[in-house]
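What follows is one structure encoded as structure tokens, with my remarks underneath.
Note that one protein chain of the assembly has been removed; the remaining protein chains are unaltered in position.
The block that comes next holds subunit A.
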Amino acid sequence: MSFKRDKKEEEDGNGNPFQNLEKTSVLQEARTFNETPVNAKKCIHILTKILYLINQGESLGTREATECFFAMTKLFQSKDLVLRRMVYLGIKELSTIAEDVIIVTSSLTKDMTGREDLYRAPAIRASFSITDPTMLQAVECYMKQCIVDRNPSVSSGALVSSLHLSSQSGAGDVVKRWANEAQEALNSDNIMVQYHALGLLNHIRRNDRLAVAKLVNKLIGQSMKSPYAVCYLIRIGSKIIEEDYANGTTTISDTHFLEFVESCLRHKSEMVIYEAAHAIVNLKRTSARELAPAVSILQLFCGSSKATLRFAAVRTMNKVAILYPAAVAAFNMDLEGLIADSNRSVATLAITTLLKTGTESSVERLMKQIATFVAEISDEFKVVVVQAIRTLCTKFPRKHSILMNFLSAMLREEGGLDYKTSIVDTIILIIEENPDAKESGLSHLCEFIEDCEHTSLAVRILHLLGKEGPHSKNPSKYIRFVYNRVILENATVRAAAVSAMAQFGASCPDLLNNVTVLLGRCQMDIDDEVRDRATYYLTILNSSNPSLWKNYISSNDQLVSLSLLEKTLKEHLNGALTETFDLSLVPKTAPTPTVTEDAHNDAMITTNSIQKTPRVTREEVNVERLLQIPGIQRLGPLHKSSPSVQLTESETEYTVSCIKHCFAQHVVLQFDCVNTLSDQLLENVRVDLLLPEGFIVRHVIPCAKLIYGEKESTYVILEYPGDVASSSATFGATLKFIVKDCDPTTGLPDSDEGYDDEYMLEDFEITVADQIQKTKLNNFVVAWDAADSEEWVELEDTYQLSAVNTLQDAVHTIIKFLGLGPANATEKVAEETHTHTLLCSGVFRGGAEVLLRAKLALADGVTMQLTVRSTDTEVAEIVSSAIG
């Protein structure tokens, strides 16, 4: 991605003749088209300008485009070959903007069926861009002829146009009728025609899995000439296999197909070989036996003289490194050769792959090598390198000092915000996960903020300093850095620095005096926010009341969702203001996951895909809907919302899915219903539950009207049973409603008379996980040790987990069953170990904290020693019994 941009910049430097085009003047020039006789040379130049503008993202208004389009139609009178082909391109570009484009239909049809082969293919493509499905009937016979035409470019053009057309609504059925012709084109000698024919055939059958499988099986038998078609075949096939694998079924044709892919590794075209290797690597069911030949092919490609092949190979290797580190480890030597590659992107990928597979001993050497070229690569690649280092940190905690030094060196260099942010993220991650690295990490960050141009980063680091600094060996050291910010920076950073200083004051009694003096000076600040904060903290610190300090300064455990707090406050202000605002009504939310999700991105070389949208937790979204239920406030804040569970098959008359909203003593079941019958109107829709013992229905909110195709919700509010032990249970459910037949087009009921009907839903469960909100503890060990006291209950038991075969599976299962949040990155199991300890934590509804330690050992299945600590006996019991 980035080279492209670089290249473009270079071109710009050389003076792009079209650089300073202006839309209005070009459109003015387009009037030349109306002149007779046509000046072909001039018109070609003007058309080029128009196309350039459109492709640069300039938008034409409907009137402008229409005017231009009609002027262009005049150019059909010229017999100039090049001009005519430019006109085709113009038609294609303008067809979506201009009106009445249909006017050129006959002109194009004439060219399509004419004798000039040079016109025919582009005319077909242009003609399809203006054809709407209603006119398709008229051109159908031409198309059928064109698809099987002897001229390959005509045939290709027709096939590709049909493919585009068939994704338009209403045209699909017509295109389906051309399958026989496409089948015939599949036997063409031309490589492109064959490829396009396969594409069209697959597209026509895409909704019919069996038909696609049949097609693939048939084609595997014949050896196709076109390497493109073979590549495409491999892709279609892998998709089928992947779907089968996901459904848990393996058919004979799958095995058959896998053999075909393996045989493609010996194909004579490099493209096919690579595609086959790529497919094997990406298939989830691939075993070591199948992987080996694919990896050796990739290894071979690494030594190729073509940069594209090397890039592709290394990139796939990178993927392999994540999935099967052991398989790549053997080829580290080849990869190391590529570090010095003249192509920087190949080199970067090689390095990051090596970092993923490398051993602890090689880290130092690799870091040295990276250092030599890191300055030469673009920011995007630097981020990739940083992400690789991040994974390395979690893998080899002992190497933190080398990595940290390297990162801080990178921090000092020039770079954009994204790049700096990813470095700071990484350092913070190291500090959080590795207590040994804390001191050095903090001092690197301190150094960084001394000269940091990014406000957002400075604020984050100051916050971190305030949190971690007071607990370090020498807190006073950090105060200097923090106070420097107050003197030198902008208002936002100064405010953050004031907060950070207050933290020191609250947590380190011996520094209190110094901090109050410094805060006193901040009261003179010119910015309101800074002064307010200084005054606020100073007052609390001067109160000499440690409990106040703890609650209002040093305790960071504000779990209230800020966006929801803002919303409820606004609503409160708009209301009658007769009641006082109750903070406890605002739902607490789980901390949003920070870096763990991004870690998957690092396989990609493009980092543009990182989402910038603010993360909103499921709870925040749901609260808005739930607040519309009258009286919902009485249940207290929302504790947790479960993901949606389907209670029906996806293609039935009515589809229903259920979301469980858990409150302290109640659960709100939200049933999202969709009516897929266009001739029915449902009224008074509700869900009738078969309750297990102990649960009480408090309220049912039916859905008054369920119109065809619209999603509506009905709610049931249940109270949990008194004893926690019976709160996880299975429910039977039936959808009940009144049916009224209605006119499918208008949706109006035929009569007011309806009849009662019901529809069986699948059973669903309320599990322990539904009642636990995960928490993210920064330091699990401290919390765990602190829980070894009177107020906490500890339960311990040993289990045999027979259903899982690997440690990673076991970890996933535990987290899924309990809904707890893993701590200290223990959710990732290192490769080739036989023991693992999973640490996780959460809060049960009602506020009881849960800490869990699971020691896992692998030997004929997984054995687990589970230790649960909780503030509530019953909760501890239910958690430990949930696994068994």
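Assume a contact is a pair of C-beta atoms (placed from the backbone, for glycine too) under 8 Å apart; a residue touches a chain by one contact, two chains touch by 3 or more; residues count from 1.
Everything that follows uses one rule, which is that contacts and distances are computed from a predicted model.
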Chain excluded from display, named as in UniProt, from "Terpenoid cyclases/Protein prenyltransferase", "Mediator of RNA polymerase II transcription subunit 18", "ADP-ribosylation factor-like protein 6" or "Branched-chain-amino-acid transaminase": "ADP-ribosylation factor-like protein 6"
Residue touching the undisplayed chain, where the options are A:K41, A:R63 or A:K110: A:K110
Selected residue (touches chain absent from view) among A:Q19, A:Q77, A:T251 or A:T873: A:Q77
Touching residues (missing chain, whole complex) on subunit A: 34, 36-37, 70, 73-74, 76-77, 100, 102-107, 109-110, 135, 138
